[in-house]
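In this view, the complex is presented without one of its protein chains, the others remaining in place.
By letter and in written order, the chains are A, B and C; residue numbering begins at 1 in each of them.
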Amino acid sequence: MNTLIYTACLGLFGLLAEIFNLRKYLIPIMVLGLAVIFSLNLQTWNHPETHFNGMLTDSNFSTAFSGLAIFIMLIILILAGDFYTSSDDEKHISDYMAILVFTLCGALMMFSYANMAMLFLGIETLSISLYVMAGSRRFEVKSNEAGFKYFLMGSFASAFLLFGIALIFGVTGTFSIDGIGVYMRAHADQLDPLFIVGMLLMIFAMLFKVSAAPFHFWAPDVYEGAPSLITALMSTLVKIAAFAAFYKLLSVCFVFALGKAEIILTVSCAATILIGNLVALTQDNFKRLLAYSGISHAGYMLLAIISLQGSTDSALFLYSTGYAVASLAAFAIAITVFKATGTESISGFNGLGKKNPMLAAGLSMAMLSLAGIPPFAGFFGKYFIFSEAMRNGYQNLVFLAIISSIIGVFYYMKVIVAMYSKQANEFEVKPTFSYQLVIIVCIVLSIFIGIFPGLFTKLL
Amino acid sequence: MENTMQAVPQNWYLLLSTFMFCIGVMGVLLRRNAIIILMCIELMLNAVNLLLVSFSSYAGNAEGQVFVFFIMVVAAAEVAVGLALLVSIYRNIASTDIDILSKMKW
Amino acid sequence: MTQTIIQTSNLYLPTILIPLLPLLGFFINALFGKKLGHTSGWIATAVLFGAFACSLFLFLNLPAGGSETITISNWFYFKNIFVPFAFLIDPLSITMLLVITGIGSLIHLYSLGYMHHDEGFSRFFSYLNLFIFFMLLLVMGNNYLIMFIGWEGVGLCSYLLIGFWFKNQAFNDAAKKAFIMNRIGDLGFIIGMFMMLFYFNSLNFDTVNIGALKLGMGNMTIIYITLFLFVGAMGKSAQLPLYTWLPDAMAGPTPVSALIHAATMVTAGIYMIARSNVLFSLAPHTLDVILIVGTATSLFAAVVGLKQNDIKKVLAYSTVSQLGLMFAALGMGAYESGMFHVVTHAFFKALLFLGAGSVIHAMGGEQDMRNMGGLGKYIKITFATFLIGTVAISGIPPFAGFFSKDEILATAFEHNKVIWGLLSFSSMLTAFYMFRLVYLTFSSSFRGTDEVKHHIHESPATMTMPLIILATCSIIAGFIGLPTILSHTHLFKNYLASVFAQSKLIMPAGHEISHSMEWILVGTAVTLALVSIAFAYQKYVMQKHVPAADEKLKGISKVVANKFYVDEIYNTVFVKPIMLLSDLFLVVVDKLIVDLLVHAIAFITNQIGRALRLLQTGHVGFYMFAMVISMIILLAVQIFVVI
Partner (left out) sequence: MLTLILLLIPLIASILVLFLKGESVKWFSFFATIIQLIFTFYVYSVFQNKEAAKSLLAINIEWISSPKINFNIALDGMSLLMVFLSNLLMPLIVLAGFNRTQERSHIFYSLVLLMHFALIGVFVSFDGFLYYIFWELALIPIYFISLNWGGVNRSTVTLKFFIYTLAGSLLMLFGFLFLYWNTNLHSLSWFDLTVNHICSCKQGFLFWMFFIAYAIKIPLIPFHTWQPDTYSTAPTQGTMLLSGIMLKMGLYSLLRWLLPIIPNGVAEYTPIAIALCVIGVVYASVIAIMQTDIKKLFAYSSIAHVGLIAAGIFALNMQGIQGGLVQMLAHGINVVGVFYCADIIINRTGNSNINSLGGIRLLAPRFATYFIIIVLGSVALPLTNSFIGEFMLLFGIFEYNSWAAIMAGLTIILGAVYMLRMYQKVMLGDLNENVTVFEDLKWNEELVLATIAILIFVFGIFPKPILELVEPIATEIFKISFVK
């Protein structure tokens, strides 16, 4: 919870920085600050406590995910340095930084909430700042469109969330998730229909936030329209935050009521996996491709949600980490290539293997990791989630997931093939130092996790 | 205060707010003007507020009403952001019809 | 778990030397042949004479009727089945050893002269030595697998030697044909071995025999085994229907034809059956099959031989015919007679081939008899020796062929009159076409071109010497097996008696035919031969008839000259369909069905993707609408199904 406060302060500092015009040093300071916060966050490991009389709780769950979130934001900030280079961006750099950090605040709340209010606030903080960031390229219609679509649908969905919260409050008379949990345990056998409806409405809202089919429509458009960096943020931090919150919500409040939502979750999971993979097959725009692949990943993560009776949080965490590092590496490379070639379509990668082997190798590894091929982290994430699902008897879902991950391999390979066997285009691709750093760190992490996945499986 | 609230059976509140909520949803789905859609969303939120207030007064604890304040604040923020976005859009395409916003598809 | 037998026998050294010497020769020739030049040929010949000496040593030192097993190592094993690398030395193998090494060394000697100008000189001798090595393995092995090594090895060598002049694709085709035809037989052989392994858990001759005796007379298993083995024999010994490779095999250098396709390799089939006589004696039906096939082959080949004009082709068909005769003998259970004919045939057929080689040498490569004639006065030694050979094969007493043939015919007479008639007829034809050959080649006047005529010369001593030696053998060899009418001790029979003792017990020979009867048979045989010779003389010497050019032929004679179109028939019945099938598989099954399925899956997935993609209309209104609708549907489903 200190983490949260410090992060908020850091955000405020970002705003003030404009006044003391520290623009030049802003990013380094921010990065440094986040690094410090990251280490502080580790302090709370194995020190579960509750703050603001039951509004927030620190638990290993929240600590772990907070750590991950902070790490992602750290990477994003590092990337931001060389991403916001145009004069217009220069002007607003401090705002951007601040808003990004506030996004992190929202995420942190979503990890450590103990009360529906905090969940709501967290989600909104996260979303609102993202609406802004998604639309931050004011003069690009695409960006506007992305921001506005996201905004409209996001607020629409949060209305459902609120209605659900209200109904549950009406039945249980409390907003504290533990209180709700108690009620749910007590009345597990005959639950008030209002409670169930409330639960289902909340589940719908959360499914929207994690961009699971059939609530996934916003994702591709927003991902494509938003500035690439923000897309990276959305496809990693936001997704992970939403899943963590979703997981916590269901595992604490609704475990025994889930039988009433089984079909919805199962159908949604299957649909998400299939739609994500199938549509990604036909994409030419790299960001859109990653958007759809992100949808399919959401499907795999839903497997963990579905089978959470078996406490699959560590599997979920491992998957999130693997997914995050891989996508960050992919985006870091993609952004470089976009900058160089000026196109966001896969053809931009043609012949990268000749022009810049290291970059191509990095992207290949990222892609293989996303495709879930050993020895990269992505594979282990998949493996553990599948294994958990299998243990909880969802063989058919697992089978479906495995089959469709073959489809997944196909479109990830499309990029690799483009890099290695297509005719090279003339643009010179040269990543800046910070990008090289990020790429190397992420790839190394991805392999490291691949070699020692054991560190994560017992973590939570 | 209490009794005036409780003069009406709780279910009525429930029905009313559900009704309002549905109106909001319908508005969102049927209207094409961004501003009106924004207002419909506000309507949905207010339906929730009403529900919360009634519940909290029946349950006799203030939590619900506190929550309403949260919602109001957030809603305000949301609208602010939304309108800002709308303005920039209007600058670019000189319209508030959401159907024009379909550059990105498939 | 290895099984080793310590050998302490005075025969050990010579026994292993016999195959090792040719192998050594092979390596020397293969590795250093180029440097050694013509000495390599001499080395090759020398090692073979060494092997011959060793065989003689064995022949002299092996106690009569005794047998020795020389185990060198335990080759491989699985389950409880051990396949030792062991040699069996008994009268039968020694007979073959003597023939192979003896005639082999003579032919090596001959080749020194014949191949003298060929640039592949050392390569040729390395192949020859290798062949001898494998042939020796074939006859020495004490189990079927060692025999099989030799069996396939000689096939390989014949492949290499037929295609020796590899620039000529026709020769290569012949070589390939020979190898593949043999392989067809080998499959039979292998299956036979599997059955033995399956039922007797061993491949050693003695163990198999014991097992077979347990199963008893006429047992189906044994009949199958023997039939499969016989398929192998058919391939190797060029019996109907697998004989077609042998005539083509004449593409190889003539010494090769003499050694491989007359004296040794082609008789492997007979050796194999004689070696497993117990099995065959227990399977009377198989014996009948063999008898019929043998007789048919003998007759068929004799007929085809009538119309051939290539000097080597004639000899080839006569070989096939003679082999048929031997198989007929085996089919009647007269194994010794079969072996006896193998030996005598080896002598005179080798002689004939070498003689033919000398003729071709003289004619500068010309092989068509229609362009020869009157060579008798130019190359006297060749003529004389060749004549002896011809007389021998025609069965004129007292030459070698007479005794062996007569023996077989006698057995045939007491076994089945019809068979006897057919065989006699085929041997009559043999006499005819052999003398046709002689007359066309040596008598009357020369029909070739002049520069060829000037070129004609007698071959060097290295070539004539073997001819003379073989000629003498063809004269005297018969006396090791005098018929009962002349003497009471049939040396050859007695020598081999121990080998065939068991089968004699199984199927007692029919009543000895009376001396008077036998005299009559001998008389008829000889008269038939003389008659056909006279006929040939009348036709080819008196009226100087010369066979017409191929295109002039018509009617039956054309069919015969074209070998009854057997090759063409095989080509249309087997080769073409397989090629068709191959294309079918590749184009239809592989590309069209299997691969299309694979691609179809990918394609369909892609199409589904394209379809789903259209859901993403880009209209936020539609998105929210879809969200709400799906919410309602899901809710409905959830509520009506679960709650």
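The rule is short, and it goes like this: a residue touches a chain if its C-beta (ideal position, glycine included) is under 8 Å from a C-beta of that chain, and two chains touch if they have at least 3 such contacts.
Predicted model only: the values in this text are computed from it and were never measured.
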Displayed chains contacting the withheld chain: A, C
Touching residue (missing chain; options A:L289, A:L368, A:V429 or A:C442): A:L368
Selected residue (touches chain absent from view) among C:F194, C:W519, C:Y565 or C:F603: C:F194
Touch with the omitted chain, as defined above, among A:W45, A:F139 or A:F399: A:F399
Listed residues A:N60, A:T266, A:S345 or A:T457, member touching the removed chain: A:T457
Chain A residues touching the omitted chain (full complex): 353, 357, 364, 368, 373-375, 379, 383-384, 386-387, 390-391, 395, 398-399, 402-403, 405-406, 409-410, 413, 416-417, 420-422, 453-454, 457-458
Residues of chain C in contact with the chain not shown: 2, 74-79, 81, 145, 148-149, 152-153, 156, 159, 163, 166-169, 172-173, 176, 179-180, 183-184, 186-187, 190-191, 194-195, 197-198, 578-579, 581-583, 585-586, 589-590, 594-595, 598, 602
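The working rule: only the chains that are shown with their structure count from here on.
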Between chain A and chain B, centroid-to-centroid distance (C-alpha), Å: 27
Per-residue multi-chain contacts in chain B, two or more chains: 28, 98, 101-106
Junction residues of chain C, two or more chains touched: 613, 616, 618, 620, 624
Chain B to chain A touching residues, read off their complex: 14, 17, 21, 24, 28, 34, 37, 41, 44-45, 47-48, 51-52, 55-56, 59, 61, 63-64, 66-67, 70-71, 74, 77-78, 81-82, 84-86, 88-89, 91-93, 98, 101-106
Complex contact set, residues of chain A against chain C: 148-149, 152-153, 156-157, 160, 193, 196, 200, 204, 208, 214-215, 217-218, 220-221, 259-264, 267-268, 275, 278-282, 407, 410
In the complex with chain B, residue positions of chain A that touch it: 116-117, 120-121, 124, 128, 131-132, 135, 138-139, 141-142, 144-149, 151-152, 155-156, 159, 162-163, 165-167, 169-170, 173-175, 220-221, 224-225, 282
